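All protein chains but one are shown in place.
As written, the chain order gives the labels A, B, C, D and E, with residue 1 at the start of each chain.
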Amino acid sequence: MKAAVGIQMRSGNRMADQLREVQLQRDYLAHAEGSVLVSFGRTRVLCTASIELHVPSFLRGRGQGWITAEYGMLPRATAQRTRREAALRHQSGRTYEIQRLIGRSLRQAVDLKRLKEITILVDCDVIEADGGTRAAAITGGCVALTDALQVAVGQNLTHGDPFLGLVAAVSVGMVEGTALLDMDYSEDCRAQTDMNVVMTAAGEFVELQGSAEEKPFGRAELENMLALATPGIAGLIELQGRALATPRKGAA
Amino acid sequence: MKAAVGIQMRSGNRMADQLREVQLQRDYLAHAEGSVLVSFGRTRVLCTASIELHVPSFLRGRGQGWITAEYGMLPRATAQRTRREAALRHQSGRTYEIQRLIGRSLRQAVDLKRLKEITILVDCDVIEADGGTRAAAITGGCVALTDALQVAVGQNLTHGDPFLGLVAAVSVGMVEGTALLDMDYSEDCRAQTDMNVVMTAAGEFVELQGSAEEKPFGRAELENMLALATPGIAGLIELQGRALATPRKGAA
Amino acid sequence: MKAAVGIQMRSGNRMADQLREVQLQRDYLAHAEGSVLVSFGRTRVLCTASIELHVPSFLRGRGQGWITAEYGMLPRATAQRTRREAALRHQSGRTYEIQRLIGRSLRQAVDLKRLKEITILVDCDVIEADGGTRAAAITGGCVALTDALQVAVGQNLTHGDPFLGLVAAVSVGMVEGTALLDMDYSEDCRAQTDMNVVMTAAGEFVELQGSAEEKPFGRAELENMLALATPGIAGLIELQGRALATPRKGAA
Amino acid sequence: MKAAVGIQMRSGNRMADQLREVQLQRDYLAHAEGSVLVSFGRTRVLCTASIELHVPSFLRGRGQGWITAEYGMLPRATAQRTRREAALRHQSGRTYEIQRLIGRSLRQAVDLKRLKEITILVDCDVIEADGGTRAAAITGGCVALTDALQVAVGQNLTHGDPFLGLVAAVSVGMVEGTALLDMDYSEDCRAQTDMNVVMTAAGEFVELQGSAEEKPFGRAELENMLALATPGIAGLIELQGRALATPRKGAA
Amino acid sequence: MKAAVGIQMRSGNRMADQLREVQLQRDYLAHAEGSVLVSFGRTRVLCTASIELHVPSFLRGRGQGWITAEYGMLPRATAQRTRREAALRHQSGRTYEIQRLIGRSLRQAVDLKRLKEITILVDCDVIEADGGTRAAAITGGCVALTDALQVAVGQNLTHGDPFLGLVAAVSVGMVEGTALLDMDYSEDCRAQTDMNVVMTAAGEFVELQGSAEEKPFGRAELENMLALATPGIAGLIELQGRALATPRKGAA
Partner (left out) sequence: MKAAVGIQMRSGNRMADQLREVQLQRDYLAHAEGSVLVSFGRTRVLCTASIELHVPSFLRGRGQGWITAEYGMLPRATAQRTRREAALRHQSGRTYEIQRLIGRSLRQAVDLKRLKEITILVDCDVIEADGGTRAAAITGGCVALTDALQVAVGQNLTHGDPFLGLVAAVSVGMVEGTALLDMDYSEDCRAQTDMNVVMTAAGEFVELQGSAEEKPFGRAELENMLALATPGIAGLIELQGRALATPRKGAA
C-alpha cells in the first residue's frame, strides 16, 4: 500500500498527517514592534513587524492603513549557497512571488480601515531552509503582526482594534501517491504536486496555491491534500494562540 | 435570487457560466516559430514562441530542454497608463508572479526530456487589458508553443514528439455571492475571491491559485468556482484545437 | 541605368520613390486619449498618446506643457528574438536614441506654451519590425498625438488650440548607388547610407539624421535622398490627414 | 543685415564662420595607446583610445575588429552640477545618443577588416562643457584613435594599415536668422536649429544630424549651415594633421 | 577622574576595558562548511563560510585561492527599520566599506597560495545591531573560516594546511575623554573617535581604522585606544580558541 510506504519514509518517523516540531519564539529582537523566530523542523524564519507612519502612494489620503511583507533568504540558508540578492542588485521572481503571497495572506488578518495611515511591514528572513519557508513565514509573521497591532492600538494609531483573527499556512503535497502534510525539503523535491494553503481559524481559505510538479492532479488528490491541510492549520493556529497567550516582556 | 442578479449585471448580457468571445489568431507575426494574438473579449495578448538553441545554466549537460515564459504589458494596455518596466529598469512583483505561473503551466504541456538542449521561450505581451490577462496568455501561449514544438520536431531538435496535450486557463471568482466565469476587469474589481485555474484536456489541474480579496472563502465557494472552471476550460481547449486544425501558412 | 537596377530589386515590384502600403488604424485601444496602429508594409507600430497631469521637474511652475515619447520593441518583433529590455533592467542605446528623436519630432507639432502643465506621453511599441520603425513611429505617433490634443482641448487643459500642424517621417537611403524611399529591412541592411527625415506639411525640416554606413556620402547623394524624402513625406501627411478626417467613435 | 548682427554678438569678436581657438594636446596621459586633450574654446574633452584584445560578441569569429566610443561628463563640467551617472547607476539618453554618434563617426576612419579581432575603445570625457562637446570629442577622438592604430600596427594587431583618413566634426546652427559655425553654449541656447556635421578630409559626409529647436528649417538654411561646416571641418582636419605631424614622445 | 565617569556610565556596570559578553555558537546551520552565530552583548551576527570551486577572474589560472566576505543587515536589526538592500537593488557605501574590511582581515588568516583554485566566501549577516557589528563579524567569521579551511583540507582542496592563525577585531573609542573598549550603540553615538582594530594572536596589526567623529584626536588618545584594543583582542582570540577546541558534530 502506497500510503504506508510514504509514512515509513518520513524523517523522524513522522506520520503523513503530522506537522514537524513547530516553535514560535516571540520577542526575538529588542526593538521590533513584533518579532518571532519561527521554526518548522529545521526551517527557521525570523519574522519582524515594523510600524511605519505612512502608506504607499496608492492609498495616500484614503484614511486607511496597509499591511505588506518582504521576504529574503540568507545566502547560506540553503545546502548550496544562494547568491545574495542585494549583491546581485535584483530580487528573484521566486522572492517576489513569495512576498506577495505573504502580504495578501496577512492582510486578511486585519481590518485595514481600522488602521490610521500607517503601514505594518512584515519582514520574513529565512535563516535556514528545509522546505515550507513560505508557510512558516506566514504562520510566524502573523504572530509578529498581532503583537505589532497591539502596539499600534496602544499608540493610538488605529480606530479600535483592527485585528480580525489569526491566519496560518502549511504546505501539502502528493509524494509517490500519498498526500503529505508539511513537507520538508527532501519530500518537496520528490512531490508530484505542491500546494500551499492559508486558512483562518474558522477554516476558510485565504490563499490556495497548488502546482503540478511532475504531472497534473485530479479532484481526488485535491481533496486528499485539503483534508490534511485543514487540521494541520488548526494545529498551527492553536500554537499561535498559545505563543500569544503570555504577556509581552516590556515590548518595543 | 443572487445568481440571477449576477447574470443580469454582466456586460453584453453574458451568463455567469459563459466565456467572453475568444479569438486565437495564429501566425500573427512573420518570423516567430509560433505566434498567436489571443483575445478574451477586449483583453488582447500577443503570444509568441521562440526556439533558442541553449538551456538555462541549471540544465546544461542534462540532455533535456526547457520551456519558459516572459510577460509584459504595453504601457497603455490599461485605462490609466502604467509606467514602462524597461524605463523603470525593473519588473514588478506582479509581472514576476504571472510569468512564473505561465511558465509552470506551459511546461505541463511538454515532455521536457524529449526536447534536445533547447529552450522554447513564450513571450506574452498584453496589448489591451480587460481582466484575465494571465488566463488569456496561457491559453494563447499554449497554441503558439504547440506550433513551435512542431517546428522543433521538423528541425530535428527533439527526440520524437514532445507534445503532451493542450492546457488552457480561465479566471473564476465570487462577485456579490455569485460564481462568475471569465471575469472582465469591472467584475474583477468587485470580486470577493479571485481564482485562476489551469487545466489539461483531461480535466486535471495544472495550477490552482485562489486568493481571498475581500474576505476568506469556504469550501462551498471553492466547489462553485471549480464547477464553472472545468467546462469553461474544456470550451477553451476546443477552441485551441480548432485554431490548430488548419495547416500553417508557410511557417517560420 | 542604376535606378532601374534598384527598382527591379524591390520586393512587391516597388519603385525607388514609392512608399510601402501605409495604414493608420485610429482608436486601436479603448482607453488611450489617442491610439493608432500604424503599418509601413510589414512594419507595425502601436502608438498611443496619454495625457498626464504634470510636467517634468525642469518645467515645473513655468506654466507650459511637454510632449515626450517612449519607444520599445516586443521581443519577437524581429526575425531573431531580441532580449526584453525590462528583463535586462536596461534600455539599449538604440532605444534611447530613437525615443529622443521621436520626442523632438513630435514637439514641433505643438505649441508647448499653449498646453497647461500637462505632459502628453507618446508610447511607440513595435509589434513587428521590417525597417523604418522610427519613421512609422513618428508618423503614427503624430496622429495619436493630434487626437490626444483634441481631448486636452476638450478637457480645458490648454490655452486655445496648441496644434501647429502634422509632422511625418520617412527613411531614405543609398542602396547600390540608387536612392530608395522607405527602405524595408532587407534594403536597410545593404544601404551605404541611411537617412531619416522628419518634415512638416510645409516641407520644412524637423529632423535630418544621415549616417554613412558603408562609406561617406557626397552632396549629390544628399540631394538625391532629399528629393525622395520630400514627396514621400507629403504623401504620408496626406494619409495622416485622411485618417484624421473621420470623427472619433466616442473617444476616451 | 542679419549676418552683421550675428557677427557682432559673438564673444571674443568671433566671425560667423570662425572656429573658436582649437587645441589638440597629444599624449596627455602616460599609458593610453592614444590620448588627446582637445579644446574648442572653453570646451575641453579628454579623449583616450585603448586597445582591447577582443571584439563584441556579435563580431566574434568574423576575423575583423571594432571601434567603439564611450562618452561622459564630469559632474561639474557644466555651470550647474550634473548628477554623476555612476552614482545614478544609469547613463542618460543624451549620453547614449552622443556615444553612438561618436562611435559611428570614428568607424568611418578605419577599415575594420584590416583590424585583427581587437577593439579600439575611445573614451571621451568632458572636463568642461561650453557647447560643441560632441564635435570636440569626435575631432580629438580621431587623433587619439590614429595614434592607437599606429600602436596596433606596431604590435602586429592589424593586416596592413587600417587607417582610412581623418574625420572631424563641428556644430553649426541658426541663431537669430544667421548661420553660425562652432556655437558656444550661450549661442546653442538661442539657436533655432542645431546641426552636427561630421566629414572626411575629402569633404564627404559621415554623419549629418540637424534638429529644429525653435522652429522647422528650410532648404536655404540647410545650405547656409553646410556652407559653414565644410570649410570649418577642413580647418579642423588641418589642425589634426599638424598635431599628428610630430613624432610621439616614447608612446605607450 | 575621567575614567571613573566613563566606567559608571556603561550599561551592565561594565568597566572601560571590559568586553561585553561574547558567545560563539559554532555549527549554527546544518549545511555550511563553517557557521557561527557570534554575539557581542546584544549584537548578534550569523557568520557562514562557504567553499566555492572557482576563483574571481583576476586570479584565474594563478594556482591559488581567495577569501572574500559579504555583509548584510536584516532590516529590523536596527531600532528603526533599515530598508532592505535587495529591495533597493543597491548595497550602501557602508555595506561595501565593511565587507571590504572583513575580507582583507580574514585573508590575513590564510596562506592563499596553499589553497587550490577555490574561494571561501564568508557571509556576515547581522541579526541584531547594538554597536561593533564589523568587529563581531570578523571575530565570528574567522571561526567559521577556520572550520571551512579544515573541510577544504579534508576534501583535498589545499596544498597542506593554509591556516596561518586566528585574527579578531574590536572597536575602541573615546567617549567624553575616556577610552572605552567594545562600545555598544549608545556609546558609539557619543564617541569623539571611533576605531576598529584587527589583530593577530601575536598582537600585530591587520587593520587599523580610526575616524575622528566629533573632533580630531591626538597621539595620546591613539595610544590609549590601542592600549585597550591589544588585551581586548587577546581575550577574543582566547574565546575563539576555546570555541574551536571541541570536535565538530558531524560537519558539512
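Criterion: a residue touches a chain if its C-beta (ideal position, glycine included) is under 8 Å from a C-beta of that chain, and two chains touch if they have at least 3 such contacts.
Model, not experiment: these values are computed from the prediction.
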* Structure fact -> Within the entire complex, the undisplayed chain is in contact with D, E
* Asked: If the hidden chain were put back, which of A:Arg89, A:Lys116, A:His159 or A:Arg190 would touch it?
  -> A:Arg89
* Structure fact -> Filtering D:Leu19, D:Val38, D:Leu121 or D:Leu208 for touch with the omitted chain leaves D:Leu121
* Structure fact -> Out of E:Phe163, E:Tyr185 or E:Phe205, the sole contact with the unshown chain comes from E:Phe205
* Structure fact -> Residues on subunit E facing the left-out chain by the touch rule are 92-94, 96-97, 99-100, 104, 108, 195, 199-200, 202-212, 215-219, 222, 226
* Missing-chain contacts mapped onto subunit D -> 29-32, 35, 42, 46, 48, 50, 52, 70, 72, 74-79, 81, 84-91, 95, 121, 123, 125, 127-128, 130
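In this text, only the chains that are shown with their structure count from here on.
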* **Path length in steps (a step moves to a chain that is touched) from subunit B to subunit C** => 1
* For subunit E, the least number of touch steps when starting out from subunit D -> 4
* Whole-Å gap separating subunit A and subunit B, where each centre is the average of the chain's CA atoms -> 28
* subunit C and subunit E, separation of their C-alpha mean positions in angstrom -> 59
* Hey, what residues on subunit D touch two or more of the other chains? -> none
* With chains as vertices and touches as edges, which is it: line, ring, star, complete or other? => line
